[in-house]
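Just one protein chain is left out here, and the rest sit where they should.
Per-chain residue numbering starts at 1, and chain names A, B, C and D are given in the order in which the chains are listed.
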Amino acid sequence: MKDKVRFDKSPWVVHFNCNSCNGCDIELLACLSPLYDLERFGIVHVGNPKHADVLVVTGSVNYRNARVLKNVYDQMPHPKVVVAMGVCAATGGVFRECYNVLGGVEKVVPVDVFVPGCPSRPEAMMDGILQAAAKLDEKRRNPDVPVAVSTDTVVRLPAPEAARPALPADTASALATPMEKIA
Amino acid sequence: MPSAAPTQLWLVVALICGPIIFGLLAWLAQSERTRNILVITATCLTALAGVALAVQGPFMLQAGPGTGHLGDLLEAVMVAVVLGIGYKQKIWPVFAMGIVQAGLVVFEHLGKGAESANPTFILDSLSTILVLIISIVGSVIVVYGIGYMHVHEHHAPPTTASTGRFFFFLTGFLGLMNGLVLTDSLKWLAIFWEGTTLCSFFLIGHDRTPEARRNAARALIINVFGGMSLGFGVALAQHEGGNGSISNMVQSAALLPLVLVVLATFTKSAQMPFQSWLLGAMVAPTPVSALLHSSTMVKAGSYLLLRLAPGFVGTNLATVIALSGAFTFAVTSAIAISQSNAKKVLAYSTIANLGLIVACAGIGTPMAYSAALVILVYHAISKALLFLCVGTIEQQIGSRDIDDMSGIMLKMPYTTTIAAVGMVSMMLPPFGMLVGKWMAIASSGHAPIVLLLLVIGSALTIFFWAKWLGRIITTAYHDHYTVENLPFSMKGALSLLVLMVIAGGAMTGVIYRNYLSPLAKVTMSGSPLANDSSVLLKSVDEFMGWPLITIIVVVAGVVLMALLGLRNSHTRLPFLCGENTPSGTRTFVFRSLMDQPVTAHVSSFYFAPWFGEIGITKWANPVAVLILLTLFVRIGLI
Amino acid sequence: MNKLTLAIGAVVLAPFIGGLIQGFDRVLTARMQGRKGPPLLQPFYDILKLLRKERVVVNSQQILYAYMHLAMMVLALFMLFMGQDALMLLFILAFSTLSLVLGGMSVRSPYSRIGAQREIMMMVAYEPILILMVIGMYLVNGNFRLQAVFEAERPLLLSMPLLFLAYLTVVMIKFQKSPFDLATSHHAHQEIVKGLTLEFAGPCLGVIEIAHCYEVAFFLGLVGLFWLSNFWIAAVLMGGVFVLSLLLDNLCARLTTIWMFRFMWSVALGLALTNIVWLYWH
Amino acid sequence: MSSLINATPVTTENLLHQVALLKQQGCRLITLTCLDTGDGHEVIYHFAQKYEMIHLRKHVANGGTLISISTIFFCAMIVENEIKDHFGIEVHGLPIDFQGRLVLSENAPRAPMNKRCGMEIDARVPEPASTVVIAPASPPAKEAVPQTPAKGGVA
Partner (left out) sequence: MSQKSTIPFGPQHPVFPEPIQLRLVLEDEKVVEALPAIGYCHRGLEKLAEKKDFLQDVYLIERICGICSFMHSMNYCQGIEELLGLPVPDRARFLRVIWAEVHRMHSHLLFLGLLADSFGYENLFMQCMRCREDILEVMELTAGNRILLTTCCIGGVRKDIPADQMDQILLALDRVGEQLVDLRNAFSNDYTVKKRLIGVGCLTAAQAHESGAVGPVAKACGVALDLRETGYAAYKELGFKTITETAGDSYARMMVRLRELDQCMELVRKAIQLLPAGPISTPFKGNPTGEVAARIEQPRGELLFFIKGNGTKNLERFRARTPTFANLAPLLQMLPGCQLADVPIIVISIDPCISCTER
């Protein structure tokens, strides 16, 4: 383990908001704040995919931002990991049935860590990023992991109905349970 | 100084008359082929004669009897031609100045009677350097002109016959310049001076467009004005009892003739407020611009100033000259930032560097003098190269706008690489231009205002070079180089010049130590600051040793390392906020409104509101005029 | 030969010192903001990571410029310790910065280009002040060689206090601190993403970071030049400048290039020139 | 404070006149709302004078077009483009016409807000044959299984 590069000591994060309602985004901002202080783990929020190791995605994918997400992912140098932040990024969440929503981030880029929550709590987010960072070393060694997806691929996504995975829990309907009975 | 041997006499004749005669033959030649052969012969002859002369060492040559009358005749012819042009083309200021000059000539002859002194030719270190520059760099430009004009003829209205005329003036220019730097006789100097003025008039107006005619006329007005000033200076010098030689003028204490001649050098080297003719000269075909800017015309002015420098060293006059040069340097460097026309950037840079030379001549320490020499030499080579590159690029992409030059690295890698080397040589170590600038700044420590102007100017220079260099080296994401197809003469000329630039860069130390530094020390030994300067020169000498070599080795090493590092790198699309279009060939196209592709483009920064040509010239010209007026104040005339 | 050993030692040690300074910088900044901040060695972790990442470029020229940037920076440091001509030292420094600028310009990526052109503006803004500083040294010691400064008895600061102040602004620019973090936007990246370094990734970026370590060490070293006769005073001076730069960074918003230009060419240049004129009359 | 809709019906002819009149009276435009009524569309213009709301109601038959009021209120341009996106209504006189691509991308469903091609009937355009399906590159090892978030917080 001597010559092991501790990638997890300095994971640089790039954040891309897909269809998020801002809930997760402002919680990610809160992570930078003095109370949580992401930087104490060496995590830096860089705005540029070319400098980043970890791609944090919030929100579900739609037709227009799918290609952006793909580009951002492609531009990151290897090794890289993706963290899907919040339930929308995992499955599409409450918006899963919207006509312009394709579903979770996994439709476009391979995801390494899912962080639950609507929105995820800052603690969960930090944990997610650190777990992802821990995978960087493994990713660097493992030659099977694709280094770079060809940039010439045309991003055309499948029709969402067909590609929608059967989810263990239907988040959207779970969210929409009438609650006034409780009150 | 030894008298000339017969071979040297013939070499001088070959240097001066050879190009003119062959040029005349080329004009008369019927076919392009014959003409090309004649032009090449002329250039080879000049270059060889120049080198041969330089190898032979210094001498002094007293021309035979009768040549004095030849001089009178030529003087009369020059005045007549000026008058003729002024009348025929209705350039009345020129006509008026022609009449004044004619009056001067008549007056001079009446006053002195019939005897005319025979001219003297002197070859010392300074003229050797100039002869080498003119005959080698100038010749290379002329050779380049062959290929260039072949293409140019198809675009422009001029016919083959007029191209012949063009080459006559081009090669004739070389001959006249050689004469100018070799002669020690003020009268002959004035003749050659006027000759170059006329040549430049015809060359600038070669394309015969209204703009070309206008600019040629402007060049003529300003330079005839300079010529007139020179004429008066010469007449005054002789009136005050000089023997009509430059060396005598330098030794005499009379300042007024000196001031008049200095004024003439300012017009020729396009110092502010006389810079407009050189900018107008940009309309001419590129070889002309290259010739005017690098090795001839403008160098005539700085040459004469350097020649005269010991004459005014330490006087008030020198202070004003230094100030004027530094002012030109700072202001024109600033204006160059706002220019998008490549040739204009080069023109302003030329004026700025000439300003630096003038400032150095004014400062007058051995250090400053050697700085002036270094700049004189290296500027000639680098600027010639850059002009030729711009000409080539312009012919290939049909534009001389800097912003249109992005991506030419792929279209014409050969020319672009050479141009990049040229630009690097203008601003970075180990090349001579930077060394010159360095010494200039170092030697101006005693004159705070000059120093400030030089410091500001040198910072501004970096700006426009860097942004232009960055523009041309820009390459796309996938490198698909296509090598451009250039005529042999152009390719040859470019290669030769770039070799000279690189060799010159590598040998900065050698050239400086063996040729420029001793010359400066000898010439400027009379400077009151000579002792201070010697300390600095020692520091420069040391730098020319191992540190310079270290720089060269490091640069070369890094280039090699980078080449090795290329293999294991992957390319990725550039950052366009994630909206890259997924096509590999359209790399800098992003999707925007309605998913439509739009090409991302960042033009260079010009800061037109700050550094705009019109805005700055409006106040800088009057200031420059004021500075020039103080020349006369300083010698107590006003 | 002693000088040579010292110079080589400095070249070897400088990145570590520079890295540590940057580590301190980050920790102290975090403390000032009420955060815990990264470990002290974080810059080294970052650089090591970057060096092991995939080498990603947009075009092949970039590598050349990144290495040239580093090499020239190292050379400048070397020349500094060899007591070479100070003016030439500045030109070598300019070469270093310029090669980074060219790296940014060599790609057509918009933000990279804008950042590069801003960097040139910054160079234009601070070059005159650096040159005037060197001229000041010359007027004091009668020689442009740094050797003369090393050998001088009287501390430079006493002769050129205003130049020292002007130099501080240059330090702020070179450290990429607010209000001058315009071209690369190390911390805040709101205008031009990462500006100049945008298209450098992986090892190339690592090389640039190392060069920045050198840069930090170099410019703090120049601060020490102002009081060479006593090591402790020099150290205090350097520490003071470092803390001051941090304080200013945390007390200022980023201002615009135009403001910077006006400030540098009026206030800073004015200070420097006043000092020069003063020296001149002495 | 919300008010029930008391909208003045307008026709194509007097729409611009009415809107200009409202502008003269110092009203500001809040927004436009489009409804699919089955036999066509209904566009409601919401104006406000200080806090008082004024509504205009305009019927657009199937295949009919809407006249842009952006000559009077420039800010209507964005919402008119959005209506064009959502309902497929042609809008005349748009200063910037986004061609139905303001919010919807090229392969997104056309006019999705219409009843007849709503969520029940899939309105998505058929995929071109050259579609490249981007499958997840490798089965993602899920560190944290996405859970149904316990929403609402208060149990």
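The criterion applied here is as follows: a contact is a pair of C-beta atoms (placed from the backbone, for glycine too) under 8 Å apart; a residue touches a chain by one contact, two chains touch by 3 or more.
Please read all numbers here as calculations on a predicted model, not as lab measurements.
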Completion exercise
Note: the excluded chain touches shown chains A, B, C, D
Fill in the blank from the handout: Of the candidates B:Thr34, B:Ser162, B:Asn243 or B:Ser340, the residue in contact with the absent chain is B:Ser340
Fill in the blank from the handout: Per the whole complex, from C:Leu4, C:Val236, C:Leu251 or C:Val267 the residue touching the absent chain is C:Leu251
Exercise for the section: Check each of C:Gly18, C:Pro110, C:Gly136 or C:Gly221 against the chain that is not shown and name the one that touches it. Expected result: C:Pro110
Fill in the blank from the handout: Of C:Gly34, C:Gly142 or C:Gly239, the residue that touches the missing chain is C:Gly34
Fill in the blank from the handout: Where chain B meets the left-out chain, the residues are 338, 340, 401, 403, 576-579, 590, 592-594, 598-608
Handout entry: Contacts of chain A with the absent chain, listed as residue ranges
Key = 14-27, 29-30, 32-35, 45-49, 59-60, 62, 64-65, 68, 71-72, 94-95, 97-101, 118-119, 121, 175-180, 182-183
Completion exercise
Per the touch rule stated above, chain D touches the missing chain via residues 1-5, 26, 28-31, 33, 35-36, 44, 46, 50-51, 53, 55, 73-75, 77-79, 96, 101-105, 112-113, 118-119, 151-154
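Methods note: only the chains that are shown with their structure count from here on.
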Completion exercise
Of B-C and A-C, the pair with more C-beta contacts is B-C
Fill in the blank from the handout: Distance in whole angstrom between the CA centres of chain C and chain D is 54
Completion exercise
Touching at least 2 other chains, the residues of chain A are 48, 50, 64, 77, 147-148, 153-155
Handout entry: Residue numbers of chain D (touch at least two other chains)
Key = 105-106
Fill in the blank from the handout: Within their complex, chain D touches chain B through residues 98-99, 101-102, 105-106
Handout entry: Complex interface listing, chain B residues touching chain A
Key = 570, 572-573, 575-580, 582-584, 591, 595
Fill in the blank from the handout: chain A residues touching chain D in their complex are 62-64, 70, 84, 87, 90-91, 97, 99-100, 106-118, 124, 128, 131-132, 144-146, 149, 153-161, 163, 168-169, 171, 174-175, 179, 182
